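One structure coming up, written as structure tokens, with questions to follow.
One chain of protein is taken out of this complex; the other chains stay put.
Chain naming follows the written order as A, B and C, and within any one chain the residues start at number 1.
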Amino acid sequence: MRNKNEFAKTPPRGWNSYDYYNTAVTEEEVKRAADYMASHLLPYGYEYVVIDIEWYANDADTDDRYQYLPFGNNEMDAYGRFQPSPKRFPSSADGSGFTKLAAYVHEKGLKFGIHILRGIPREAAHRHLPLYDSTATAADIADPASICGWNPDMYGVRNTPEGQHYYDTLIQMYADWGVDFIKCDDICDSWTYRPSNHNPFLGWEETRMLHRAIMKCGRPIVLSLSPGPAQLPRAWEYAHNANMWRITDDFWDDWSLLKPMFERCEVWQNHVSPGCYPDCDMLPVGKLGGRFPGHPERQTNFSKEEQKTMMSLWCLFGAPLMIGADLLSLDPDTLSLLTNREILSLDDGKHRGVQVKRSGTEAVWASMGEDKSLVLGLFNLGDSDAQIRTDLSDLAEADVDAEAVPDGTSFRELWGEAPAVFAGGIGAMVPAHGVRVFRIL
Amino acid sequence: MRNKNEFAKTPPRGWNSYDYYNTAVTEEEVKRAADYMASHLLPYGYEYVVIDIEWYANDADTDDRYQYLPFGNNEMDAYGRFQPSPKRFPSSADGSGFTKLAAYVHEKGLKFGIHILRGIPREAAHRHLPLYDSTATAADIADPASICGWNPDMYGVRNTPEGQHYYDTLIQMYADWGVDFIKCDDICDSWTYRPSNHNPFLGWEETRMLHRAIMKCGRPIVLSLSPGPAQLPRAWEYAHNANMWRITDDFWDDWSLLKPMFERCEVWQNHVSPGCYPDCDMLPVGKLGGRFPGHPERQTNFSKEEQKTMMSLWCLFGAPLMIGADLLSLDPDTLSLLTNREILSLDDGKHRGVQVKRSGTEAVWASMGEDKSLVLGLFNLGDSDAQIRTDLSDLAEADVDAEAVPDGTSFRELWGEAPAVFAGGIGAMVPAHGVRVFRIL
Amino acid sequence: MRNKNEFAKTPPRGWNSYDYYNTAVTEEEVKRAADYMASHLLPYGYEYVVIDIEWYANDADTDDRYQYLPFGNNEMDAYGRFQPSPKRFPSSADGSGFTKLAAYVHEKGLKFGIHILRGIPREAAHRHLPLYDSTATAADIADPASICGWNPDMYGVRNTPEGQHYYDTLIQMYADWGVDFIKCDDICDSWTYRPSNHNPFLGWEETRMLHRAIMKCGRPIVLSLSPGPAQLPRAWEYAHNANMWRITDDFWDDWSLLKPMFERCEVWQNHVSPGCYPDCDMLPVGKLGGRFPGHPERQTNFSKEEQKTMMSLWCLFGAPLMIGADLLSLDPDTLSLLTNREILSLDDGKHRGVQVKRSGTEAVWASMGEDKSLVLGLFNLGDSDAQIRTDLSDLAEADVDAEAVPDGTSFRELWGEAPAVFAGGIGAMVPAHGVRVFRIL
Partner (left out) sequence: MRNKNEFAKTPPRGWNSYDYYNTAVTEEEVKRAADYMASHLLPYGYEYVVIDIEWYANDADTDDRYQYLPFGNNEMDAYGRFQPSPKRFPSSADGSGFTKLAAYVHEKGLKFGIHILRGIPREAAHRHLPLYDSTATAADIADPASICGWNPDMYGVRNTPEGQHYYDTLIQMYADWGVDFIKCDDICDSWTYRPSNHNPFLGWEETRMLHRAIMKCGRPIVLSLSPGPAQLPRAWEYAHNANMWRITDDFWDDWSLLKPMFERCEVWQNHVSPGCYPDCDMLPVGKLGGRFPGHPERQTNFSKEEQKTMMSLWCLFGAPLMIGADLLSLDPDTLSLLTNREILSLDDGKHRGVQVKRSGTEAVWASMGEDKSLVLGLFNLGDSDAQIRTDLSDLAEADVDAEAVPDGTSFRELWGEAPAVFAGGIGAMVPAHGVRVFRIL
């Protein structure tokens, strides 16, 4: 097990609890989500069940003011390692952590993931708790100047042998629990520690420390870095230490966030390869926002066209697919959106997607599989319906070989719309914010 | 007592323990410094004895790695208020804080000052300690995202009624101890929270909270803000809430730090008025650095000429004068530098000093007292001796009225050098990094 | 004539052609404006008649696309010095420049001003025209990398003896014409050359060159620098070389521009002194925008309350007053606004105005004259009517001495509103965006 790229040979697919459950998901809800995934989504490659932030918070969902309660009541073991809150995850009450829940998920043929924050609990440092299997204490490795700007739980960990030991034993505990996927937060971009500041961004070192710990733990744990936007000049660093890295700040169901993803996918397209995936964040579709204080549950604000645009772009680009919807109330339309086999097949780690052109009002992507079958995505980024077209010359410049396509060739549309006929290129009328994806074979 | 400007009608003068004693000064040493000040310096207006950072640290001076020990052993009362470490300040062992030491200082005819850091101890928040005379706790008012970039002790305090109450009772405790001067740190400029960042700089609110607390406490406490450089667009804010604000980062005995002070004094010169003093930091003269791990004690690196340049600029500009030297080993030359009555008389809050001209190699300042006596400081900022001169036209443009001065008038030199004769202006040969200060009467 | 501050002992008042006539004012229109000023405004201190940008452009007003025509037909003498366009300024056809028009203005008891752009005409450099009274050519002194970002006419001038000679002879020509006021543009702030860039901002050198030329020319020409915002750290530089400097980008009749002027006046208030005036730009009142292609003439968009707010702030702050309105169609209300003797009396260079407090919704200014008469301006910066009040403690902190004012003292309102009675302070109901100015005597 020498290469972390083998842990995720194709872009990971699954479900994440955050978009619907915020910090307050329960064991029962996770099991029901796993049940649903196993029966409805696993055949389409969705396999990761991921519990997002604050699973250790005993007071999650008890306060209407703060999402992350400062100086809150968090479940922690004697070595300063957070444990699942037994109030929400009863099977952990015996000290076995997520072992039983992970086993449940695994039995379904699925994989189990958790969210963590870079660092060590502040409380462990202030209490000088001993580190597991060490004579050092949390206070020895915690850096009191290395905090997260938006979450009060952790201090960053110093890059010392003791700091590495902490990460090694922490990851080993997760591996022992049966964790297959770690989404680490406050590590990819930081509000507080930007390059212009006096303090360097300490996240770089901790990314490497996490990676080393994973390579030692004996379990192929996928490492996903948040939040975004990731920093383009550090692309090599991300690719050598992680499997996924967020290229956007939190992504929600708003066209003003979706449209800029075309620019982000443009700049990151050369950085997609097996085991290395720029990450567009969760798919905010279906029912969302069930447990955000002050906000009612809602059906996604994305129109049907926008949802197809998102799925098409993510798949042409080669991004991971993490569903944000509440799986327990997933409607047939959303299920259908998420399980379009032909669209999903583009996102198999073997197709190479490239941007053919882009302006403020349109974008075109091409994808070529190992069988040389050509797929073209025509996106209308404007606010009214429009004819979108791409010609042989565009394709040639994007190094997409279409010269041999005879005029008159018919291209199928993968979302069930009318086919298009090749005539020196392909064009179609596309609704505002919408897409047409054409395939030659 | 309506106006904080009355608390410091002239630029404060005194001594600060930091430059020599770092975080480790003791009660006995402070008393000896007070003794010395009373007998040698008080006649020259030096009256503040200021104990700098970490007087509450029980483990100061016990570790050779860190200046500010993270998660250290700090003396704190039941309400989360730091108290003097009884190991170094034995008179505080009875819970009376600095009361007895302040009384000793007051008996000498001097004033007593302390350093504080904006905020509330992190430890108090993590332990959920009750606030004094309140049902709220430290955790209710501490902002876990508001930290100091270089010191691990505190969290910033939220601008709420409970937060103001904390500052009110804290300042009342200091007033009860007999504190006359507070140097508050991590509040004037911040490494971590710059305007470009997501988080606003929380120091602004806490400056106002401190000022309100002082105006309520019944004691005329001088408020000094650190560190610098202060932000020029916030000049009005500083002037309405504090008596002093640092216009430079830590100032030490290095020409590369002294030369830029001419630019800082240029930009801040219009902001000097009674009770409002841009602060050039301590005077690093005499014996310095007695307790900095890894560095031996040293005599100031400033040459004699540079020392006179510093004193002359500070006094012409109108800055506070806080001696950094170890008073207990003050040599006659340094004492003489600090007690030049004529130079000191320029820094009386009644003279108005103005920059007449400045280039990369020279600067000229003028000062006019209420008696209209003209003083001109000719500074050589270059690295070799040079003729420095200022003419009637320079003075006119700086609104210094010298037209009535007859050619042939002799000007005395205030550091004991040769006089100069007026001839359409004044000129003199000035040593590299040196100064000549001429006075007409 | 040693001191440029004597050229403008009080803040200049007058009229500028730009806000109404854009680049296209004619000699006849300037004369009519002078006539009107002499008879209606001169008694109130308005005396400068200023012709703004492009008076040399023969093709001004002939094109509907560009305000400043690139490679346009500009009137220029054999030495590369722009001359008035004889098409619009017929009296200049004999080569006498503005001599005759200036004389007309002077005969009315008024003063004559013109706008210039820093530098030398690009055309003169490309044609290698000789400099007046020199063996050098325009190409020798023009810096081809020093351009204006928004106007195509000029190249910056190198700081060499030949460059200074150019400015000396140029200013001498203006002095010979009878010019009393020069508004120099592209010199105070620059879009193109910001400090972060490779090229330094060349305007600093040219400011000094212009100042030197003015001091040599034998005529007390007021120097006004544009555009803004001026850079606060360069305040000393402005004050030693110019009489006015713009502290805002172009100011127009829009509340979103007026409200931020309270912040600008706050930061510049310590930099107002006789001969040194931070400049708030023209007063966009009355009829505006008569000759801006594509935009119809309009009555100012400022409400009556906003106009009073502007006049009150400018006068309390101590700013120059340059009317933007078309004088030939000035309505009685606007005339009344501009000629409120009591408000104008605050702006006499002897009052010292200070900000007492400011928030997002209110501001209070105080002004104290030599006779110690106290004036208080209460501004409502919010969008609905509100009670605005200032107390003794506010005033004390702003160093305004009001402790001796007995409760019950009546204060007149200077815009004719109801008086207020002192009771530990002064308060009044103030309309949204409006002001009340109270005076004790």
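One rule holds for everything that comes next: contacts are C-beta pairs under 8 Å (C-beta built on N, C-alpha and C of every residue); 3 or more make two chains touch, one makes a residue touch a chain.
What you see is a predicted model, and the numbers here were worked out from it, not measured in a lab.
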item	value
Interface partners of the hidden chain - shown chains only, full complex considered	A, C
Residue of A:A57, A:M154, A:I171 or A:A235 touching the missing chain in the full complex	A:A235
Given A:S39, A:T160, A:N270 or A:N301, the one touching the chain that is not displayed	A:N270
Sole residue of C:P70, C:P332 or C:P406 that reaches the chain not shown, by the stated touch rule	C:P70
Contact residue for the chain not shown (choose from C:A57, C:L101, C:A142 or C:M209)	C:A142
Chain A, residues in touch with the chain not shown (by the definition above)	2-5, 215, 232-233, 235-236, 240, 266-267, 269-271, 273-275, 355, 392-393, 396-399, 403
Those residues of chain C which, in the complete complex, touch the missing chain	70-71, 122-123, 125-128, 139, 142-145, 147-150, 152, 191-194, 196-199
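Everything that follows uses one rule, which is that only the chains that are shown with their structure count from here on.
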item	value
Pairwise touch network: line, ring, star, complete, or other	line
Two chains sharing the most contacts, counting C-beta pairs only	A-B
Greatest separation from chain B - chain, by CA centre	A
Between chain C and chain B, distance of the C-alpha-averaged centres to the nearest whole Å	39
Separation of chain A from chain B, taking each centre as the mean of its C-alpha atoms, in whole Å	51
Centroid spacing, where centroids are CA-atom means, of chain A and chain C in whole angstrom	56
Residue list for chain B, restricted to those that touch at least two other chains	none
